[in-house]
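Omission of a single protein chain aside, the complex is shown with its protein chains in their original locations.
Coming up: subunit A.
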Amino acid sequence: MIPTPDLSHLTKNDYERVYEPAEDTFVLLDALEADADAIRALAPRLCLEIGSGTGVISTFLAQIIGTSDSFFLCTDINPHAATCTARTGSQNKVPVEPLVASLARPLTSRLGHAVDILVFNPPYVPTYDEEVDAAQRSVGISGSWAGGADGMQVTDAFLRQVDGLLSPQGRFYLVTVKQNNVPRVQEFMLKDFSLQSEIVLQRRAGREYLFVLRFVRSSNLVHTA
């Protein structure tokens, strides 16, 4: 068991501005932990998390892989999230490097097929489209959940960038909920990008039905026992 990263440096004030780890966070942590051996076996050199919030996921990933064995880059559109990510890194003695950025925008031209582990727990809650625009523009806490139609507006924008980022052996872990239409997501990634996926964990949490998807290149199917 890898202990959950120490978040005792974050306060109620922080959680008014940054997404507080919740069931969706924990389901992703559990999925990563279940894959720990396989992730280490890849000897990943570059990990990228989109929407790092508190930074708990990238910090955990660094603890799984080994803090000096890989480079842990994070983006978040919310500047306070980037600050919290940096603080969570230092609190746990893990060098995670946060950027204030949308999706992987400033990185796509340099990270062609270079990301070994890609993770995104996106704003997945279905809302009106106007709501997602306002939330994104506010770069505040509403951006952590507002997802527009089917809760997929932000995720869809990112899904188109995944193929360009993922290294030949790379893996992409994505959190989704039932309303996101998981089969459609899987089919889209397979048809348009030949990225094969599996539901590696699913869990009911209150009103939400959470799924963690793992995508790999079709040429590189994960063999599970």
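By our rule, a residue touches a chain if its C-beta (ideal position, glycine included) is under 8 Å from a C-beta of that chain, and two chains touch if they have at least 3 such contacts; residues count from 1.
We adopt the following convention: contacts and distances are computed from a predicted model.
Chemist: For the complex's missing chain, which UniProt name, "Trm112p-domain-containing protein", "Exosome complex component RRP41 homolog", "Hsp70-like protein" or "N-acetylglucosamine-6-phosphate deacetylase"?
Modeler: "Trm112p-domain-containing protein"
Chemist: Could you tell which one of A:Ala22, A:Ala36, A:Leu99 or A:Leu190 touches the chain left off the display?
Modeler: A:Leu99
Chemist: May I ask which residue of A:Ala22, A:Ala157 or A:Ile199 touches the chain that does not appear here?
Modeler: Here the residue in touch with the unshown chain is A:Ala157.
Chemist: May I ask you to list the residues on subunit A that touch the chain which is not drawn?
Modeler: Touch with the absent chain occurs at residues 43, 45-46, 67-71, 73, 75, 77, 79, 82-83, 86, 95, 97-103, 105-111, 114, 136-137, 139, 154, 157.
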